[in-house]
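Here the complex is missing one protein chain, while the rest keep their positions.
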């Protein structure tokens, strides 16, 4: 299962050349992650206000293939790459949202790795049930 | 006529208290402005790539009434306040997008003043026809 | 007394024309405010972690006079405009940091109004002693 979130490249996100600053891709991917979990019933605000755990980033990476220009509408596809015992890896594809096959107009790919930690001491912990349930609800855990 | 653009308060936009950093309001208003003109057929990217004029900000202000929290969906209402000979003033209301009357859940108001300039020397110029036409097309110039 | 903080216009802060996005001015002014109070011994992090009050923005405004370009070094001058019973108004001047008289190369001016509130209910409160002391320590309260 792939979850898709659409963004538009904004004026304050492009550089001198009219191309999105590379760091924006990480912001858009995080937005897609927020939408994915919100859609699954686990809102990021509730994580902070109601839970005793958190899932901070421990690794982030992106490859840039084609420019993302001012005004472009981009689809951010999110896919579960790996649910480990104490971590979650989500894979992202950023592509032109207008027409064409999903693999035709890829602009960038990214991978974000979250670790699960107890909030009080930032100690590693196992995947919270709510996270596993949310991913299952989105059909992302496979059969 | 009022044009409305909806945004969601994102993780990277809130502060230590879970409340949107005040400067974000200006980014959201500019987004609404980009959407307004794109809807009217005048895309901001084309302004930069095809026109000999620009419309930089000469004044910006906002009043903050109620907190805008992580995950909140906000409606940004844009209204033409004044089309002068050489400037354009747009008025913005940021309100909760879920339910309620438009004036019930106002979080912030803002006002952005653009000047029209020739690109080559940044010299003041009169309202470009394309801007006047775009506002007319959106029903914003009154009868 | 005027407090000065210097910033450099960064790649991710300029737009298609190589000019700083207008919203950046509010970020730089807030940086200058953070430095001012940190210098006076009242760190913004401690405000959040140790105090029962906060000082959120209730009004922000800026006027833009000359472009701020990629790589420009800018001095942000902060001045106390008004310390009210329940609010604080700081006035900012953004100017070229290299050579020239302070009033020669003004790029923008801004004004930020903070309200003092109790954290628990966001109810208005009088100026906290620590804020008054910090401003006094910076020589900003007059004779």
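Letters A, B and C mark the chains in the order given here, with residues in each chain numbered from 1 onward.
As a convention for this text, contacts are C-beta pairs under 8 Å (C-beta built on N, C-alpha and C of every residue); 3 or more make two chains touch, one makes a residue touch a chain.
Every value quoted in this text rests on a predicted model; they were computed, and no experiment measured them.
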Chains shown that the absent chain touches, full complex: A, B, C
Among A:16, A:69 or A:132, residue touching the chain not depicted: A:16
Full-complex contact with the absent chain, from C:44, C:83 or C:106: C:44
Sites on chain C contacted by the missing partner chain, in the whole complex: 8, 10-12, 18, 27, 30-31, 34-35, 38, 43-45, 48-49, 69-71
Interface with the unshown chain - residue positions in chain B: 11-12, 14-18, 21, 23, 70
Missing-chain contacts mapped onto chain A: 16-17, 19, 21-23, 26-27, 30, 48, 54, 56-64, 67, 122
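Simple rule for what comes next: only the chains that are shown with their structure count from here on.
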Greatest separation from chain B - chain, by CA centre: A
Interface residue overlap between copies chain A and chain B, same or different (over half shared): same
Intercentroid distance (Cα basis), chain C paired with chain B, Å: 24
Geometric centre distance via CA averages, chain C-chain A, whole Å: 34
Centroid distance [mean C-alpha coordinates] between chain B and chain A, Å: 28
Touching two or more other chains - residues of chain B: 27, 30, 48
